[in-house]
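This view holds just a subset of the chains, kept in their places.
Naming follows writing order (A and B), and every chain is counted from residue 1.
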Amino acid sequence: MSADSSQTDAPLDEGQPPDEAKRPMRFGKVAMTFFVCLGLLAGVGTFTFGYGKGASYLSNNPETCINCHVMQDHMDSWQQSSHHHVAVCNDCHLPHDFVGKWVTKADNGFFHSLAFTMGGYKDPIQIKPRNQRVTQSTCISCHKDFVHPLLPAIAGHDMLSCVHCHADVGHAGR
Amino acid sequence: ERKQEARTPFVRVVEVDEVSTDPKPWGLNFPQQYEDYLKTVDDEYTDYGGNHALPPSKLEEYPWLKRLFAGYAFSIEYREARGHAHMLADQEVTRRVTEVQQAGACLHCHASIIPTYRRIGMEQLGQEVTAAKLAESFNQEAVMAGFKAVSQQTYEEVHAELEKTPDGVVEAAAGDPHLGNAHPVSCIDCHDPKTMALRVTRPGFLIGIDKLANSDDPVPHLPSIAKWRKAGSKGTYDPNTDATRQELRSFVCGQCHVEYYCANKMTLTFPWSNGLKVEDLEAEWDSTTFPSENADETGEPFYDYVHKETGTKVYKAQHPEFELWSQGIHARAGVSCADCHMPYEKVGATKVSSHWVRSPMTNINKACQTCHKVSEQEIKDRVDLIQHRTSDLIDRAAAAVTEMFDAIIAAREAGASDEQLKPIRDLQRKAMWRLDFIASENSKGFHASQESARILAESIDYSRQAIAGCYQLESEPAAEPAKGDAS
């Protein structure tokens, strides 16, 4: 109910103090997206895209994610999870509809490159509300029939977050 | 970023509506939940093998409770709780009801009473009452009116009203005022019959939670209250529209598993206007006065009973599970009552909430191990340790409280004046309230382990201060010499 929010669409990092000194504010990132997007993406972005074997980011192979060593822990914990033989990273971290999938790829791809290159992200990394909604939607996409009673009784109403109880399905030891 | 679409409506075999207090027809629609629900008659203590004896007496288990409740109905009979299906029968037969005149408000939490409130409320509000109208909608205005209207009636009167309300099954016979049976908590008390969505129905809770929302208690575990406050605290906080689904999974229990006032001097009250901590509740009782006959006068200050051994007016705490849970790490982490007491279970190709509401310790695998990946034995041991620490402190606090009674008795016998005893009685009330708060809470400290110990520490502190206060009186010249029969 509170910070680890069981409500799918609650902003999860609400209440987190803007830690301006230590890391760029979200606004800064957004501004970057708009003003520097083209320039930076072509510059730093491309560097990282190349360095991080960016093209492979667009594939489905989990190995491509660990082109960045910062993803190693998540790879390890995924390998130990109950899902490693039924779902790869993208099965959970990309929406299962076509448009959402490519929007998310572009968006995350950009931010990963930016974050990786500029540094200043949290360690351990913390998933953001938007991506939490993605994982929630993918759980449901695969398990819809089984979890049918958990869906909202009324359209638009909220429901419980799957990882409230199943915290470790994708990553063991969470 | 799609909003989750709604589930497809459940297939129904029969229709249920707002008078369907009998769970049987619901059971045709939802056989699994109904079957589980029926298991709440089973009980480890008493019910295996068809033996339906009453559960063990707490008064026998903890003899000091008799002294704590001296002068109050609880000293006559007080037992362990058991499954939901028993609640009405257990209330009907308790000597607290058979030997003492109780208020009709008792049924607020022991019967599926909402349609009865609605019926009486509709009459009060001059609305036409027909079986169809009664079944049509929740009609909160009427429910509230009915709740208030019966608040001055006796237990027997209100119990009789229950049978004058249709229950969705019993057919009215011409000239027979008995229109339905009385039922313990039932599907309709927690579910909207149309959508099966969770909802809260109890007036005590609706009023209480609104008071809480209007207080300045931070309640970090209830994010919808923060949201409502942020939006300007407009109108009433209505859990049925404002609360998250996860909150409702605790609110439905908070309708009954709470501290209350329930007697005939005022309507049933949940004392949440300052917050949910033990001292917040106490502060509400401290500042409450009973309504006075004469509108110009302020009424008598609130109390539950006069403690017989000492003559002090004190408060009685009852099962504050919701309040104590609110102070614990689980509430803080968003874990609801239903998560532990009604865990999901796999049934065929779907998962359902276990409606066999019971101790999670009889169902550790589903209740705890989804979140805590350690062995059952280890979970049991952790709970035992927490409960053991709490128990030890309860014993310690009980020893202090009973010594306090002796000291006050002796001081009175030695001639202490009421004025001298006033500060001591204040300490006594605080000490008893805190001990009772944790002793009457049913998790033995588990719902908020550190908070329980803190509350008991305070109880001990106040009891022993009162004792020292009595001894000091004795050595003060003001007190008359002992009358000789002092113990």
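Here, a contact is a pair of C-beta atoms (placed from the backbone, for glycine too) under 8 Å apart; a residue touches a chain by one contact, two chains touch by 3 or more.
Everything quoted here is computed from the prediction, not taken from an experiment.
S.K.: How would the full complex read if you wrote each label with its copy number?
M.R.: In the complete structure file, each chain type occurs as follows: A x1, B x2.
One rule holds for everything that comes next: only the chains that are shown with their structure count from here on.
S.K.: Under the stated contact criterion, what part of chain B meets chain A in this complex?
M.R.: 1-8, 192, 195-197, 220-223, 244-247, 250, 331-334, 336, 339, 344, 349-353, 370-371, 373
S.K.: Can you name the residues of chain A that touch chain B in the complex?
M.R.: Going through chain A, the ones touching chain B are 1-10, 97, 100, 130, 133, 137, 140, 145-160, 164-168.
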